[in-house]
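To keep things clear, I will list the structure first and then write my remarks on it.
Of the protein chains in this complex, one is absent; all others appear in place.
By written order: A and B. Residues from 1 in each chain.
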Amino acid sequence: MIQRALIFSLFLLLPSMVQAQSKDGTAILEQVKEKFYTIKEYEANVKIKVDVDFVKIPVKQGLIWFMQPDKVKVKIPGFSLLPKRGMNFTPNQLLTGDYTAIFIREEKLGEYNTYVIKVIPSDETDDIILSTIWVDQKRMVIRKLETTTKSEGTISMAFQFGPVVKKFDLPDEIIFTFDLRKNELPLGLTGDFENTEPRDKKSKNSKGTVTISYLEYFVNQGRAIAQFKKNK
Amino acid sequence: MKPSIVNFTSELERETIIEVCDLHKSYKGFQAVKGISFKVFRGDVFGFLGPNGAGKSTTIRMMLDLIRPTSGTIKIFGKSVTENREGTLNKIGAIVEKPDLYGYLSVYDNLELLSKMSGKAAAKEKIMEILELVGLKDRAKSKIKTFSHGMKQRAGIAQALIHDPELIILDEPTTGLDPQGMVEIRDLILKLSRERHKTILLSSHILNEVEIVANRMVIINKGKVAVEGEVEKLLNTDDMKVTLEVNNINDALQLINNSEFATNYRDHAGNRIMLQMKKEQMASLNRKLIENNIDVIAMIPMRSLEEYFLNLT
Partner (left out) sequence: MIMITLVRIELYKIFSKPRTYIGFVAIAFLVPLIQVALYIDGETYIEFSLQNLKEAFEFQGNLLNGFLATYIILATLYVHIPFLIALVTGDLIAGEAASGTLKILLTRKADRTMIVVSKFIAGMIYTATLIFFMAIISLVLGLAIMGTGDLIVIKNTIYVFAENDVLWRLIAAFCFGLIAMWCVGALAFMFSAFSDNAIGPIILTMTVIISFIIISAIDLSIFRAVKPFMFTNYMGSWKLFFEDPVDYNKVILSAGVLIFHILGFLGISIYHFNRKDILT
């Protein structure tokens, strides 16, 4: 339930052994998908930081487990806000079944040269309408993902990697970005009668980000298997 | 029998316990007390008399520093209460108007609490002794709110005595009591004076009540002193107003005018004749009237001070 999109994102993040010389969108994504399946399971120590202008929540530390094909579990002590959009995605949603991957262009994203690929599911009943993926040309990892869904609007994710390419090139950080309506609750609920600051009526919307930092991975070591077995 | 002041032959030799000098009190233009002066000596049972609204309670409150005088001085034990609170109030026990105590506490608890406020908590035995003195020993643990008026009055006296004061000020202590209760309070006052040598200031609007127990008194009216002195001298029987009620006024008048009582005649109305005479003369007049077949329906003597006081009230 928790954020199957992590599977999707990780699926897309694995480095391809094959240099993407070809500008065939489908071929690039198939390579990335193949690499994804080399990760059977992992456990990761994570830090979750929420950055919304009207929300102040402490940085939380916890654990994330993943097991193929789409099992994800998050354990954060206390209360935490996890990005809803994007976390519910699975790579299977996007790359299983019929889809069309169209190479659009090459684009410089920050300091990285990327391929911009659009993915359109063939099934019109699919919740996903369109996805745009920026694939690092050199490292063959996903740097950015934007997906527009029928149910949850547009999801934007950015992926940060360490400078050194490891065996399982998993991201150090995923940054989720979204729009949300500003908090406007009646005084009766907050009891905030002493607040002298005038309410900012102009900016009703604000941008928010959730940054998940992956501090340490334990890949294919059986930790996630044990965790999911426990739940049975 | 009244307390006698046998050890003091003159005022100069007596210790002055209370000295009130030219006392005034005004409330927003209304003058409640207009220059009262008097003294109370050690051992006195001092009657402080006056009709309702004369200024008695106001004066007493000023003595106890409950009200500040507009002008004038009050010294108790030679010191001003305002300036020497600890030294004076510790020697005074008082009931001011109603004997109000804490209704939600028992009389025992009230006394214990108030004794602590006087500086030292009274021992249980002392409290019970005081309660026995005022006749409340059996109701020691009863809450004040369950007491009758008379019992509250006694409880009020008990709180005035709990710290063994030298001076006791009682403001109308018999108000609302039945005749039996009044007698008991009067006996208590006499006992305190005779046996425990307390100095007592007793305020009242009933002359008879004060006459029985007091040796000295002052009468105030409309904030001023009207009369002051020793009770015996003030209430002498040498000069009494006698109202004589007879069955045959004409015969009685004729008899009186033709007798040694002619100079005593003052006035007559209806069946009543008013005379001024000494107490001893009353018996002989009575005898004379009866010998001459005149029925004496009533012969009511009134001392001049009583008449004066009656006019005030």
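Of note:
We take it that contacts are C-beta pairs under 8 Å (C-beta built on N, C-alpha and C of every residue); 3 or more make two chains touch, one makes a residue touch a chain.
Fair warning: this is a prediction, and the values are worked out from it, not measured in the lab.
Check B:40, B:114, B:188 or B:231 against the missing chain and you find that the one touching it is B:114. Touching the missing chain, out of B:40, B:54, B:74 or B:96, is residue B:96. Residues of chain B that touch the chain left out of the display are 61, 64-68, 85-86, 89-90, 92, 94, 96-98, 100-105, 109, 113-114, 116-119, 159.
Residues of chain A that touch the chain left out of view are 2-3, 50, 54-58, 60, 74, 76-85, 87, 178-185, 187, 189-197, 199, 208, 210.
Criterion: only the chains that are shown with their structure count from here on.
Between chain A and chain B, the centres computed from C-alpha atoms are 100 Å apart.
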